[in-house]
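With one protein chain removed, the remaining protein chains of the complex are shown where they sit.
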Amino acid sequence: MSHTTKEKAKLLARIRRLKGQMEAVERALEAEVACGDILNLVASVRGAINGLVVELIEDHIRMHVVDPDMDPDAERAQGAAELIDVVRTYLK
Amino acid sequence: MSHTTKEKAKLLARIRRLKGQMEAVERALEAEVACGDILNLVASVRGAINGLVVELIEDHIRMHVVDPDMDPDAERAQGAAELIDVVRTYLK
Amino acid sequence: MSHTTKEKAKLLARIRRLKGQMEAVERALEAEVACGDILNLVASVRGAINGLVVELIEDHIRMHVVDPDMDPDAERAQGAAELIDVVRTYLK
Partner (left out) sequence: MSHTTKEKAKLLARIRRLKGQMEAVERALEAEVACGDILNLVASVRGAINGLVVELIEDHIRMHVVDPDMDPDAERAQGAAELIDVVRTYLK
């Protein structure tokens, strides 16, 4: 399953980046950086979590429901493609 | 398609309720009700919009992608049921 | 209180625009417009609600807590200005 393995590597890279961002927040708090700057760091963590959620849901749709690029039923493929767009719009 | 008609009536009822809630916000502003009370009214509008979004996405999944209660492929049906749960968790 | 009156007129204009957007969603549903298009209309309603919330909270901060443009205490004025930025970042 080369696709899944590639996908997994991508998700793990995202999660490690997120852990690095959390450590930056921790260091900033320990160094008593200004509140506003810490809140900006946390805003980027929040954005990164939302990006991870969108990618996980998109993968779930493609692998366990309908892959819009592979499904032989054209209407269902289009429905799945629209669904992926909607998830991106509402969760990013 | 009686299912769609029933679904449509439910969605229209939701939207009319939402319009009523917006009118309550308008009246509260005109009557110069306290900020905090207006923000509480708007919070309920926001909750109602999120409920509408979840219902629209769930209908889209059932009608245009995979209906978990009807699909003959058991794994795909389960994938769609999980997807609906995820949408509810993340968008409510 | 000319500032409040001006602010009130701005908020009422926003709410009337929002009601118009809700009516567009209602008409789209009645006309059985495609799901994806309805979800795009609702996404813009959601964005408009978030904009309204940010404006209401900003007004509340300025009028009932600390107005960063008027407060004689420079540190407190800066704290309030940062707070307004944070609210915009997190709620838009």
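Here the chain labels run A, B and C in written order, and each chain numbers its own residues starting at 1.
Methods note: a residue touches a chain if its C-beta (ideal position, glycine included) is under 8 Å from a C-beta of that chain, and two chains touch if they have at least 3 such contacts.
Here the structure is a predicted model, which is why all the values come from computation and not from measurement.
From the list B:L39, B:M63 or B:A77, pick the residue that touches the absent chain.
Checking the options B:L39, B:M63 or B:A77, the one contacting the hidden chain is B:L39.
Pick out the residues on chain B that sit against the missing chain.
35-36, 39-40, 43, 46, 82, 85-86, 89-90
Mind pulling the chain A residues that touch the left-out chain?
Touch with the absent chain occurs at residues 8, 11-12, 15-16, 18-19, 22-23, 25-26, 29-30, 32, 35-36, 38-39, 42, 45-46, 49-50, 52-53, 56-57, 59-60, 63-64.
Which chain C residues touch the hidden chain?
Chain C touches the chain not shown through residues 53, 57, 60-61, 63-66, 75-76, 78-80, 82-83, 86-87, 90-91.
Quick note on the criterion: only the chains that are shown with their structure count from here on.
Could you please state the distance in Å, as a whole number, between where the Cα atoms of chain A are centred and where those of chain B are centred?
The mean C-alpha positions of chain A and chain B differ by 23 Å.
How many Å are there between the centre of chain A and the centre of chain C, using C-alpha atoms for each centre?
About 27 Å, centre to centre.
Need the CA-centroid distance for the pair chain B / chain C, whole Å please.
The answer is 21 Å.
Identify all positions of chain A at which a residue touches two or more other chains, and write them in rising order.
82, 86, 90
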